[in-house]
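Shown here: the complex without one of its protein chains, the others still in place.
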Amino acid sequence: MAADLVAFARAVTQGAIKVVDLTQTLSQEFPTIVLPPELGQCAPFRIEEVSRYDERGPAWYWNNITLGEHTGTHFDAPVHWISGKDLPNNAVDTIEPHNFIAPASVIDCSRECADNPDFELTVPFVEAWEAQHGRIPPGDWVLLRTDWSKLPYPQYAGMRDDGAHTPGPTPGVVKWLVEQRDVHGFGTETIGTDYGQAQHFNPPYPAHFYMHGKGRFGLQCLTNLDKLPPKGAVIVAAPLKIKNGSGSPLRVLALIEEAA
Amino acid sequence: MAYDGIVACAPVTVSYRRFSINSAHWWIGRALHDLTRAAGIKPSDIDGLILSSFTLAPDTAVGVTQHLGLTPRWLDHAPFGGACGIVALRRAARAVQCGDAQFVACVAGDTNHVDSFRKTLTTFSRFAQDAVYPYGSGGANACFALITKNYMNLYGARREDFGKLCVDQRDNALAIPFAMMKKPLTLDEYMNARPISDPLHLFDCVMPCAGAEAILVCREDVARSLHVPFVRLLATIERHNAFPDDPIQYRGGWAMDVDELWQMAGVTPSDVDLLETYDDYPVIVTMQFEDLGFCHKGEGPEFIRSHDFTVDGSFPHNTSGGQLSTGQAGAAGGYLGLTEATRQLTGKPIGHAVKDAKIAAVSGFGMINYDRGLSSGAAVLARAS
Partner (left out) sequence: MTRPLEPPKRKNPLKKTKQPLYPQSIRSRTAQGLTAAAALGRFELQKCLDCDAVIYPPRDVCPKCLSARVPFVPVRNGGQVLAETTIRTSTDPYFRERTPWRTGLTKLDVGPVVLSHLHGDVREGARVRLDLRLDKGGAPVMIALPDQETQHMADDPQLREMTCDPKFRRALITDGRGAVGQAMAQAFSEAGASIVFVGVADPWKPFPGQDALSKISCVEIVPLDVTDSESVTEQAEQIGGRVDIIVNTAEHVRPGGIMQRHGLTVAREEMDIRYFGLLRLAQAFGPGMRARGADGTNSAAAFVNLLSVHALMNWPQYGGYSAAEAAALSAAQCLRAELRPGGVKVLNVFFGPLETEWFQTVPPPKVAPAALARAVVQALQRGQEELFVGDIAQDIRARLAVNPKALERELG
């Protein structure tokens, strides 16, 4: 086994196994989730220079950063939602670390989303994908490829008079993925794992409600999903070990076999 | 009460210099040195001292006593600008009269560094700080421009009238080696000179310089025993903040006390053989002609037009040139007329002599606080015999 691991590491270095970065750069301009103004808001990413080879520190450059647990590309832990609040090992510092490495099934609906920001992922759509690529294995991440990360920020955020308009899953398909397919978690390119207008679903925000309610995880603001095969990519997604953390920004990497 | 038996002697002028790197202490020291030599006394004989200077900071008169090694039993500091000579004379005379001191040295001296003038202005007075300096003139010129303009509006004085004063004074100055201005001045040059602050032009304004002046006050019998030529003090007046309700200054404090001056002196203006006025600006000279009784208020312009102010003219005036030609050596400008009058009356003028000078009137003015000069004074001196 040890030799296999070392061979694996060499394969990564030499490019036989390719590392695809699914992470958006943490920057001030990247949109954050916007909640009604009376409620608490997610802190945007901010960076303050401490010194830059100057009188504040002659030979070094470093910054202090401020951000929320849910800023930019980030991981959601079950404790983040009311439905998962009492589960064991439900915070980023108590989730068992083997959960941070898992394969992914990537469901492509980029064509359907191209002219429809209100695209809803449904059970029939997933079943049709399975008909082509095979059943979603238990313990897989389900990643929703919408190519949404390629849009300029205003369209990416999709904010209108009645809130955000971005694609996402119906309550039905989330429940099905958890109960019928035993998935590891749900990942999206959009801000939030849920459909933009999910406040009007029953239950509201089902991707959070059902996933976290059953101790599963979330990933959002992913990018480069178009570089992944429908099946077989292995995702490494290890959130910061924040005390009682509900989530954290993180580096999400996908390992894929380089095409011969 | 008169000044019987009180005399002034040993007039000293330390040659003026445009700029000096020396301190006021140095200039005052020079004046005292020359004073003791002229009077034939030792420094330790000086038991009274009254001092005036704008550039002595951080010292006052007290610091100077130790600096110069004097041990006076009578000491005063006279910050009265151009009136300091007259005021010093008044103070010193009473001190000697009462026996508080035997020899009172009256000294004024100032240095002039390249930035002295500007720096002096910024700390000149509280009213100047709050209500004058922020208005742009960088000095007293704008204030006196306004006073001049007002006087011209009131009494029909013309620039030519003021110019005549300047031209005649310059004539007198040509014989004075320590005078800063060495060339003759024509009325044309006066009229066409660079404007400073309308209606004042270059030759209406004095040139600041470094210098010192001094005189010794003592009893007549003491002066005689030293064989030092002296002048008698007939009368003096002094006033500060006169006529505060005059909207713009058109008369000085002399007008309040002029009758007392001539009464005490026992002579009249027509007895005066030479007049030394304080000439920071020609308009103030004109006011002194009026307020000292040489003509009526408002007749100044006519008085100027009808007299010749040169040393041998019909009305010898500022016979060493006045500050407008010698330069203003700070507080020493308040002594310029006093030392010149003393020299003329003792027959030892530096320049040309006023013929048969028996009676001299000397006038001082100074301390522009806000919009007017606050201090004024005058003295009448007489030849010893």
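All chains are identified by letter, namely A and B, in their written order; residue positions are counted from 1 within each chain.
Throughout what follows, a contact is a pair of C-beta atoms (placed from the backbone, for glycine too) under 8 Å apart; a residue touches a chain by one contact, two chains touch by 3 or more.
These figures come from a predicted structure and were not determined experimentally.
Novice: Give me the visible chains that the unshown chain touches, in label order.
Specialist: Touch partners of the hidden chain, whole complex considered, are A, B.
Novice: In the complete assembly, which of A:D4, A:E48 or A:E96 touches the absent chain?
Specialist: Checking the options A:D4, A:E48 or A:E96, the one contacting the hidden chain is A:E48.
Novice: With the full complex in mind, choose from A:W81, A:Y156 or A:Y210 the residue touching the hidden chain.
Specialist: Counting the whole complex, the residue in contact with the absent chain is A:Y156.
Novice: Can you tell me which of B:G139, B:G211 or B:G253 touches the chain that was removed from the display?
Specialist: With B:G139, B:G211 or B:G253 as choices, the missing chain is touched by B:G139.
Novice: In the complete complex, the non-displayed chain touches which residues of subunit B?
Specialist: 117-118, 121-122, 126-127, 129-139, 141-143, 145-147, 149-150, 153, 194-200, 244, 247-248, 370-371
Novice: Tell me which stretches of subunit A touch the chain missing from the display.
Specialist: 28, 31, 34, 40-41, 43-44, 46-49, 153-154, 156-157, 159-160
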